[in-house]
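Removed: one protein chain of the complex. Kept in place: all other protein chains.
And then chain A:
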Amino acid sequence: MDPQLTEVSQQFERFKAAFVRKDYSTCSDLLSRLKVLLTKFTSLPPLFENTPNAAHELTLARDIYEHAVVLSVKTEDQDAFERDFFQLKPYYVDARNRLPPSPQENLILGLNLLRLLVQNRIAEFHTELELLSSATLDNPCIKHAVELEQSFMEGAYNRVLSARQTAPDATYVYFMDLLAKTIRDEIAGCSEKAYDYVSISDARQMLLFSSDQELLAYVNEEHREWEVKEGFVVFQKAKETAPCKEIPSLQLINQTLSYARELERIV
């Protein structure tokens, strides 16, 4: 067996051990070392060379990245999630005919969809969706994300919030929490546009807060421009609209006339 491969496998075992222990800082260290080691394998994307151990190496690398994605969820690091997911993706997409499908695949894909939803990147969400086969769409992980998005779009925010309980995997919970916040931001954005002011109780109801204190804290943190006075939340709408640009009609007329003159002179 290839010594490098052995080394990677050993490190990976240690990583998994640490992962089970929930010792996430050790995990990150090990992971970064693993990633460096992986760059040495030419069978991995983007080269896909046909080395004798190709299948094994690919499987191992995919495993590592899958763990990395899950780890990033555990450590609540969205950037890392994105990075790792993109590095993992070629193993799903391009190496599909070289490897047996991974049991984790749908879970990870669903997580990613959820992430996009949380970050309110709807366009990318749909792009990802388009790339999936119809069979995959029926998978509970994916289906969950798709339904969430539908509710989200319809404005059925209560359904979104209740979906937290039906999450197919424990890792989803983190994103579901985040999603609640996204929804709140969405509602806040809409109210801003829709009303000049709202009474505090209405605002609390709309923004799905359980108490006025929470609402005030939220206003303080996220929307400093809102004003709370006399039992109302006043939205400082940026009403200023740029005035219409004036058409420089005189200049245009002059220009056209001079063109006509020039044309007359030519030939």
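Throughout what follows, a residue touches a chain if its C-beta (ideal position, glycine included) is under 8 Å from a C-beta of that chain, and two chains touch if they have at least 3 such contacts; residues count from 1.
What we mean here is this: contacts and distances are computed from a predicted model.
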Choices "Actin-depolymerizing factor", "26S proteasome non-ATPase regulatory subunit 1 homolog", "NADH dehydrogenase [ubiquinone] iron-sulfur protein 1, mitochondrial" or "histidine kinase" - which one is the UniProt name of the chain not shown: "26S proteasome non-ATPase regulatory subunit 1 homolog"
Chain not shown: contacting residue from A:14, A:56 or A:83: A:83
Selected from A:13, A:76 or A:94 as touching the chain missing from the view: A:94
Residue ranges of chain A at the interface with the undisplayed chain: 32, 35-36, 39, 45-48, 50, 79, 82-90, 93-95, 97-98, 265-267
